[in-house]
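Omission of a single protein chain aside, the complex is shown with its protein chains in their original locations.
Entry: chain A
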Amino acid sequence: MDLVPDLAQPGRARRLALALLPSLVMLLTPPILVAVFGDRLPPRAYTGGLVEFAPSWDRWKWMSAPVAVIYALGLAVIFVRWWRWPGLQRWLVTSSFATAGFMAGTVGAGLGVLIDADGPVPEPGWMFPVASLVALAAGLAGWHAAGPPPTAGTPQDPPPAGLPAMTLGSQARAIYVVSGWSNRRLLRGVALLAFAALLPLMLSPSWPTVAIFVMIGMTELLQARTRLQIDGRGMELTLPWLGRLRRFVPYAEIRSAEARPSTSGRGLGLVGGPRGWGYVSGPGPVLALRLTDGREFLYSTRDAESAAALVNGSLHRLREGTTGADRR
């Protein structure tokens, strides 16, 4: 039985429809434009590329169809993968609207300059800025159409009985600090950087390909060191090597905490996936926080029991007004 409530359920069907709708716009924009302006266009589609290879309008109007279909499928896969993450679904809708807006802006402007022209017309300089503005406006429209993601509200119930909970006096204050180190991430980062360095020797890739490997390698490498702090405000995770990038979770977003003997670190990170986020650096005890968005925060620390006890003790004090000693 699934004990975690599906918080993404309200409005999910609408967000999915909104995420896929722009692909339809990408698919139908060229044929609609050709149908409307067809009799005022030159004989061939002189829209980018070499003039001598310009296709007929009948062929051109469906040329972007495969891209639109692949884009829709990709979006659907991502959406299903993060089925329970409404915040990410809102971003998917936004990016989908923006992408379709950019595409429609580019196609519309490219075709617009050919209206009443007898032959090829050079691509105007305003095309890219105009398409970018259309993308921005469409993205904003998508953001508003998707609406704010549903929230669980602040949980009122204390952590369930049976979980470790520290006895905290009414005035007691506590801080738990631990630093983490992931050999796995370090090795992965070094391997990717080495691959990026060797790539030009083995093949002759374009510089963006090398840059992508360097970027991914550096991102992995710089996430090898982490720092966790739990105090009276909540939990804060910091990446000291990545510009002290941090993510803060207040107690209002935590249901309970527990210590696990070990767990897999697959699919985790600063953003994470449907299962949760965090940093598990190998076998050993893991602090697991159950969050109100239905996901978990997982972090490797040999003293996971104390960390979990502090979180639960703080939650008991906040939600019950008890200090732990009262619960005995």
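What to note about this one:
Just so we're on the same page, contacts are C-beta pairs under 8 Å (C-beta built on N, C-alpha and C of every residue); 3 or more make two chains touch, one makes a residue touch a chain; residues count from 1.
Everything below uses one rule, namely that contacts and distances are computed from a predicted model.
The protein name that UniProt records for the chain not on display, among "GntR family transcriptional regulator", "Cytochrome c oxidase subunit 1", "VacJ family lipoprotein" or "Oligopeptide transport system ATP-binding protein", is "GntR family transcriptional regulator". Residue A:G232 is the one among A:G232, A:P250 or A:G267 that touches the chain missing from this view.
Per the touch definition above, the residue from A:T151, A:S179 or A:T209 contacting the chain not shown is A:S179. Within the entire complex, the positions of chain A that touch the omitted partner chain are 166, 168-179, 229, 231-232, 302-303, 306-307, 310.
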